[in-house]
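Only one protein chain is missing; all other protein chains are in place.
After this line comes chain A, so read on.
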Amino acid sequence: MRMQRYSILITAALITLSGCSKDFLDINPQGQLVEEQALIDPNAAEQLVGGVYNTLYFGGFGNTTVGFLFQCLNDIASDDTEKGSSPSDFAAGGEIDNFTVTPNNFILNNIWAGHYTAIARVNRAIDILSQSTFEQSVKNRLLGEVRFLRGLYYFNLVRTFGGVPKLIRVPDPSEGNSDEFQTRATQEEIYQVILEDLQFAADNLPLKGATVVGRATKGAAQSYLAKVYMYRKDWPKVLENTTAVINSGSYDLVQDYAAIFRENPVNNEGGNNNIESIFEVQTGVNLGENAVSELYSNGQGPRSRGGWNDLGFGINTPTADLANAYEPNDERRAASIIFINPTVVPRAGGDPANVGTLLWDGFRIPTQDSVENERYNYKAYHSPLRESPQVSNNKDKKPKNIRLMRYADVLLMYAEAQANLGNGGEAQAKLTMVRNRAGLDAAAGTVDNIWRERRVELAMEQDRFFDLVRQGRAGTVLRSKGKPFVDGKHELFPVPQAQRDLSGGRLTQNPGY
């Protein structure tokens, strides 16, 4: 019996023991960095800034900032491009094209969500930066960089949707559902946020050359300030900021227009981050293939109808109207648009040769019968032969830098400001710089000429539709091209229904939708 009693004692002890130590149930996530721990790192603030720049890659068919879907929205809605691809493909793009867009269009929701995810990262970075112990100048530069991006993002939002919820700090979880954040601020309030952010950036960022390539610069902030003031018709401010950029001496035009959009310089000119580039998305090749704006190039690449390994989805294709908008001898036409060659020329021996279209890098696209569309965006082309390849088989991940702000835009903004302020001569001088580069002669510095120049100079660079709206002639121009644009409605896109539902109906809809 003694043994038995021992055994009971042992079992009783076991039961008590397997009640276990107090921290048995305290287990941290494995292989994942918990927020508290991440913030212990003294570099956390700087890393959060890196996370903000990373939002420039938001793209593909998912949430986006300046990527493929935002590009599509702006270009397709305008007279520059059509939805493209095969007729049944990408119906959401078709709605944009035909102004039948509804609040349920996923493109709009992904633009909304992408921008706010990015803005939340900015707000978080500002929050941590403000508590950081960096030297004041470093702190201000980093704050300037993220506020520059927040300004850019709100500028996209306000142009797309009008007034939107204003978030310039990290809301406490309990505030997430408050009216303050769930209702739309006015267009004016958002513009104030943009101007303050960009002005702070302009005041605190270094000039190009005084900071690492790819980071936001004073010039970039001033250029965007100029653009925002141009949308607000504040011409003296446009002049002030563009003049600052021009006088900085940091920028010039690339003489070979086609070279602007190449990865590498052509005859020592152009390429990524060229002399004309003021702000561009810096892509790169890494193992994760996640330092790219997905689909930006492949989404717009020439699409096969069969028989060849094509270059992309063929979405966002230039219209005939755009092709016809170029003056004769305008070098920009051939540099901006890939024209699919429909001819079949006989060879010397007499049998037909499939000549197709030869691209700058030697890639030969077959003739029209094997190609889905007639024209494609050359500016988004990323050469599979002569430029950095993506790591894997996935062509969606082509590392194509997106040129968001170029010196030519600054020159044209300057010209438009001068024209509006009555200095036609000054306007003509800058306009002519842009025209000469394209192989064209001088033109009078009138607002009409500048507008016309903007279209061909900045075609398919996320500018045309908002530019038409700004100019107040979107309805007139687009209706003349057969688009059912309704004044007072189509200047803005509808607020995504999904977001309205989530706000409990507190987000109001734009007129007409």
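Here is the rule we use: contacts are C-beta pairs under 8 Å (C-beta built on N, C-alpha and C of every residue); 3 or more make two chains touch, one makes a residue touch a chain; residues count from 1.
The definition used in the following text is that contacts and distances are computed from a predicted model.
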Per UniProt record, missing subunit out of "Peptidoglycan-associated lipoprotein", "TonB-linked SusC/RagA family outer membrane protein", "Cell division protein FtsX" or "Cytochrome c oxidase subunit 2" is "TonB-linked SusC/RagA family outer membrane protein"
Of A:425, A:472 or A:504, the residue touching the omitted chain is A:504
The one of A:138, A:391 or A:442 in touch with the missing chain is A:391
Across A:83, A:121, A:208 or A:332, the one contacting the chain not displayed is A:121
Listed in rising order, the chain A residues that touch the chain left out are 1, 4-5, 7-9, 11-12, 14-16, 18-20, 24-35, 38, 44, 47-54, 56-57, 63, 88, 91, 102, 104, 109, 112-113, 116-117, 119-121, 123-124, 165, 167, 171, 173, 176, 181-182, 212-215, 282-284, 286-288, 290-291, 304, 306-310, 391-393, 498-499, 501-504
